[in-house]
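Report on the structure given below.
Omission of a single protein chain aside, the complex is shown with its protein chains in their original locations.
Chain IDs A, B and C follow the sequence of writing; residue 1 opens each chain.
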Amino acid sequence: MKQNIVIIGGGIAGLEAAKQIHNLGYQTFLVEKSDHLGGHVASWHRLFPDMIATKPLIKDMISAIKGVTVFLETQVNDVEGVREGYRLSLSNGINITAQAVLVASGFQLFEAQRKEEYGYGIYDHVITNADLEAWMNGNKDQRIPAAPKAIGFVHCVGSRDLKAGNSQCSKVCCMTAIKQAIEMKERFPNAEVYCFYMDLRLFGKKYEDFYINAQRDFGIHFVRGRVSEVSETIDGRLQVKAEDTLIGRPLKVQLDTLVLMSGMCCNPLIQKLAEQARLEIDSDGFLKSRDNITNIIESGREGIFFAGACTGTKTVPETVAEARAAALSIHNYLLQND
Amino acid sequence: MIDFGFTLSKSSTVDLTTLDRSRYDQLIKLVPTARMCMNCGSCGATCTVGEYKGMSVRKVLYGIQRGEDVKAMLSSCMLCGKCTMVCPRGINTRNLILNLCKIYD
Amino acid sequence: MIKDGKQKIWADYQKEIPDDHWYYVRSCIRQNFFPASEKMFLEITRNVLGKDIYETPHHTTCGGIAYHADTIPQETAMTMIARQFALMTEAGYENYCPSCITSFGNYVETLETWREFPELEAKIRENLWKACKREFNKPKYLAHTSDLIYHWRDEIRKKAKHLLINKETGEPLRIVEHIGCHYSKMFPHKGVGGAEYPYVLAGMVESWGGQVIDYPERRHCCGFGFRQYLVKANRGYSVSNTHKKFESMEPYKPDAIITNCPGCPYFLDRWQYVIAEQTGKTYGENGYGIPVFTYEEIAGLVLGYDPWDLGLQLHQVAVEPLLNKMGVEYDPKAKYLGLNKEDLMRPEMPNSIKCC
Partner (left out) sequence: MIDRIPSGFHPFVIPFLVGMAFVLLYCGFALLRIIHQLSWQDRKKFFLSLITPTTIYKNIRDIFANCLLHIPLWKRNKLFGYMHSSIAFGWFMLIVLGHLEVILFVPGRINLFYYPIFFNYFVAEADETIRGSLLFFLMDFFLLIVMSGIAMAMFRRIKNHVFGVKRMARPTFLNLVGLYSLWAIFPLRWLAESFTAHISGGSFMTIPANWLFRQFLGNELNMLPTWWAYSFALCIFMCVLPFTRYMHIPAEMLLIPMRNAGLKVRNSRKGFAKVEVFACPNCGVCIDACPMTVDNGNVKDCTVYLTRQLRRNNEERIQEISDKCLLCGKCEALCQVGVEGPGLRILERARRDYAVPFTYPATDKAIESRKVLYFAGCMTHLTPSIGRSVEAILKKAGVDFTWLDPQGGLCCGRPMFTAGRIAEAKSIVANMERLILESGCDTLLVSCPICYKMFRENYNLPGVQVTNYIPFINELIDSHKIRVEKSDICYVYHDPCELGRGCGMYNEPRQLLGRSAGIAESAHNREESICCGGSLGSLSLDFAQRENMTKAALNDLYTSNADAVATACPLCLATFARYADRPVKDIAEIVNNQII
């Protein structure tokens, strides 16, 4: 009998895991709540550090899961522990008994309008990192003027922010901001581009090189200070205030576009899933792994595994690596149980 | 004018929109590596005259981007080159100082 | 500016305001700065709107000025507040409305602190009992008096004689709304519209036909800042902050400023004179300043009260330009007549700012 494995979430973690698990010969089900696969990455334009276009990447990932049963616009209504494993009832009416479940439910982008002082949704030229990627993907956006003279990026929007309920660093935003700053400078060479940061957390492969490029080759200005408030001037520009902490003086600048680097937050759905499947939540609000060092992909419960940003903020390569590791762990787990 | 015993105090805010950064732009043309400063402060920490005059290339370079008066710091530099030696980004700090001393007025 | 976005935020920050039966406490300084404002609040709410507003001469200061000037500890201020609550309880009211923004802030802060630290509330109850043998219930609803006018703004609109519309052009008047810092900056959910985009005054302006101006330094403090003004050595900072606001609002050519705090209208009004004398610059049209009003004064004008009965002759910046635009009839000769119609004499005119 072919064993059933259900993967919750059709982002890059779910796609990669589905491919690996299917190749290992299991009956694989992929449950995705939205109407498309690929998750957040699918709507991104290019990925650092090599500026790979995401569209072909996601296309390849999707074409690699032929044979996997995909349920789009479907949510998990209930999870019930049974003798064979877990019985999942889905919102489309289908019930599946799975020998193993992989949670790859990902993250939620912080809702930038919650930082009211930045005026997202109120001022004409305030956008988020996701909006900018969509614009670069060809979507029209009135908020980005035809020839901006000054563009700003606010790092850590909703991240490292206890009052916003997120103590975690969103990990990729510093790099995303630098990437997007460079992309904007390439499009608008005459514009001054400012990055407002608290710390630059550029830990990954070639990230620091990107930073050097941004400084040396593109002349992007880095201002160490968090934007405190944004307001609109009479000519419709944005006035941004921050403290220049490196010189200890208040600073203001007028911008034509302000990009808010919305951070990765816990997907609120995991709360429900954790209750249904009796999974533990870690102190940072993300799903709790068996341990956070050697066993990040195993949950506290037998047969339930994690991959990707459901356990914390992750980069794309980390997520893909976890997905593969999870596939192998599931395989070993099932071999053991046979 | 009436003397009220108090007057409008000068704003300490740096207004990047109106700030004249031509001095910095001029410097960048002469010393392109100056753009690479990441404000680590090694230069100021090792500076030979730092302990007497508070000299720090970082402060000088940042100061001219923020409209600060850095003349006193500049005039104390002995060009010994320790800052060049310690700079992790390889900024040509001596060239930066010499050129600033030329264009600063 | 995206109006929908603001409305979404305003929808998030609405508070329940009971329609009647309020226990009213006055502000320490408003009675001196703008003596008709509180009288007008009672006049409008009681006589025009027919509400039950209770006031007792036994209430005192809330201690806010001393608290913010760092001269009394928080517990003392809380005990004074407890006594106010005791007076309300004794009078049989449970809706409490202070006229002062700083008081409102202190009440909110006190109630929130007690909610977080019940042992502190118990201690304050004990303090109050030891001091004056009184007991109190916490108010069920707490609202600033501007919240109430905001709540009844449309009723006032229905009875309006004048609107915030330029009589000659038919255009809405451009009104700067300035919210006292202590209204919602500390507890955004306690103010109408929150901290970033408060709606309490904007709602009145919109309801009465005016157009609200949103300028870059809208959030900025009026410059009072308690210690900044109270200590003379710091007064330069105080006026500088006011100056910063005027510089920021100037391009929008505002017709008037509406405020809801005791200090703000005073400093926005009086510092215009100081700035004019120091720099020669005025911000209104033709050498005048921008007239500054309390929300009660504006409500009074909208309802057709005589400007001199509203005490507008006590403003430093001449209000006549706005009266003219609104089409409010007034007798210039009566400006400096007392209630008994006796001449109060004309004040000395400043050099650099035009006054009527």
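In this section, a contact is a pair of C-beta atoms (placed from the backbone, for glycine too) under 8 Å apart; a residue touches a chain by one contact, two chains touch by 3 or more.
This structure is a prediction, so every number in the text was calculated from the model and none was measured.
Trainee: Would you list the chains present here that the left-out chain is in contact with?
Mentor: The omitted chain makes contact with B across the full complex.
Trainee: Footprint of the hidden chain on chain B, which residues?
Mentor: Considering the whole complex, chain B reaches the absent chain at 33, 46, 48-49, 51-53, 55, 71, 74-82, 84-87, 90-92, 94-95, 98, 100-105.
Just so we're on the same page, only the chains that are shown with their structure count from here on.
Trainee: Touch graph of the chains shown: is it line, ring, star, complete or other?
Mentor: Its topology is that of a complete graph.
Trainee: List the centre-to-centre spacing of chain A and chain C in whole Å, with centres computed as mean CA coordinates.
Mentor: Averaging C-alpha atoms per chain gives centres 46 Å apart.
Trainee: Quick one: chain A and chain B, Cα centre-to-centre, how many Å?
Mentor: Chain centres of chain A and chain B, defined by C-alpha means, are spaced 39 Å apart.
Trainee: Could you pull out which chain A residues touch chain C in their complex?
Mentor: Per the stated touch rule, the residues are 113, 116-117, 119-124, 229, 231-234, 239.
Trainee: Which chain C residues qualify as touching chain A in the complex?
Mentor: Interface residues on chain C, with respect to chain A: 1-2, 4-6, 8-9, 194-197, 214-219, 251-252.
Trainee: Once bound in the complex, which stretches of chain B touch chain C?
Mentor: For chain B paired with chain C, touching residues are 1-2, 4-9, 11.
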